[in-house]
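Single-structure report; data block below.
Our next item is subunit A:
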Amino acid sequence: MSSAGDGVSSAGDGVSSAGDGVSSAGDGVSSAGHLLEVKTLGAGYGIVEVLFGVDLVVDPGEVVVVLGANGAGKTTTLRAISGMIAATGQVKFLGESVLGRRPDQLAKRGIAHVPQGRGTVTALTVEENLRIGAYVRSDDQIESDIQQWFEAFPRLGERKDQLAGSMSGGEQQMLAIARALMSRPKLLLLDEPSLGLAPLVTHEVFDRLREISASTGTAVLLVEQNANLALEFAARAYVLEAGRIVLSGNSADLQGDAAIQKAYLGV
Partner candidate 1 sequence: MRDFLQILLVGIGDGAVYAMLGLGLVVIYRSTGLLNFAQGEMAMFSTFIVWTMWSLGLPMWLAILGGMAGGFCVGALVHQVAVRPVGDPHEKPLAVVIVTIGLFLGLNGAAQLIWGTLDRSMPPLFGRGQVTVFGVAVAWQKIGAVIVLGVMVLLFYLLFQHTKLGLAMRAVASNSESASLVGIPVPRLLMLGWGLAAAVGTVAGVFIAPNLGLGTNLMQLTLIFGFAAITLGGFDSLVGAVVGGFVVGALSSVMPRYITIFEKMPLAPAFILILAVLLFRPEGLFGKKQVTRV
Partner candidate 2 sequence: MKKTSVQVSAALLLGFALIGGACGGRDDSSSSESTETTASDSTEAAFIDPAADCTDYKGTQGVTGDTIKIGTVRPESGSYAIYDNVTKGLEAYFKSANAAGGLPAADGKKYQVELIKKNDEYDPAKTPALVKQLVEEDGVFALVGNIGTETNKSVRDYLNENCVPNIALATGSTQWGDANAYPWYISGLPSYATEANAWISYLEEVNPTAKIALLYQDDDFGQSYKAAIEKAIEGTKITLVGEEGFNPLAGSTTEASVAKLSQSGADTFIVGVGGTACPLTLSFVPTTWTPMTMISVTCASKTALALAGGKDEGVYMAQPTLDPADPADQTNPKVVEFATQGAAAGLDEAQIQGGIASVGWGFGSMFALGLKNATTVDRAAVMNALYSLKDTTFGLIRDEVTVNTDGAKDPWAIEGFRIVQRENGAWVEKAPVTNEEGKSNSFAGQ
């Protein structure tokens, strides 16, 4: 199934760079350098297939976004990568094939996943959420990391003994991200962090995320419907349609091309 590559070349008349990006990943020549490398990923729920061969790569420290309409398979892609659902194809993380591993095994290897909507453990307090985020760690800096988060987000600090479920949507989303980062991951998978948040709050979340990613060197693979916001945030982007990657390229190029904007991003 080389459909992904085909799709890009046929669609990418104007944006040749997009085709390049994919073909270099598709060839797998430089696989050693990639943090995450996904090839011909297929997945679904029961008998309903959702993904039909997704290829993408994420390099260390890089921020990448997967765009697409509702039902395109964005969430499924993330769930397949982090082992939450069964998948076919190839998923390599740090050069090691990790397809078929359980999410907790991937978490140990450095993949943190903030799932859509319910990233917090609502029955635990704010502080306990952060602590549980560091489950895979056993170093002595956990306490200081928690304190850092409280300093960075005073609102979390003020409510550290409250149940996570009692906080607002934006606060819960921040907590979920903070909890994921508590594991000091190499790759953060983020599923629609803007969902259900007010635009102002969304912007704040993304600003914070950018700062953290830049300062810690954590790579981010983001899934979003809000294309403009995401393209501002990410360096590179893939466009997913009906379970296939139909387009990829640098955010700036995608943002600059009106035709693509219209055809795929619904702007």
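For anyone wondering why these and not others, all candidates are chains of the complex that A comes from, given by their letters.
Here is the rule we use: contacts are C-beta pairs under 8 Å (C-beta built on N, C-alpha and C of every residue); 3 or more make two chains touch, one makes a residue touch a chain; residues count from 1.
No experiment lies behind these values; they were computed from the predicted model shown.
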Inset, instruction - Could you check which of 1 or 2 is in contact with subunit A in this complex? - result: 1
Inset, instruction - Spell out the residues on subunit A that touch candidate 1 in their complex, using ranges where they run on. - result: 82, 84, 102-105, 107-108, 112-115, 118-124, 128, 131-133, 135-136, 179-180, 182-183
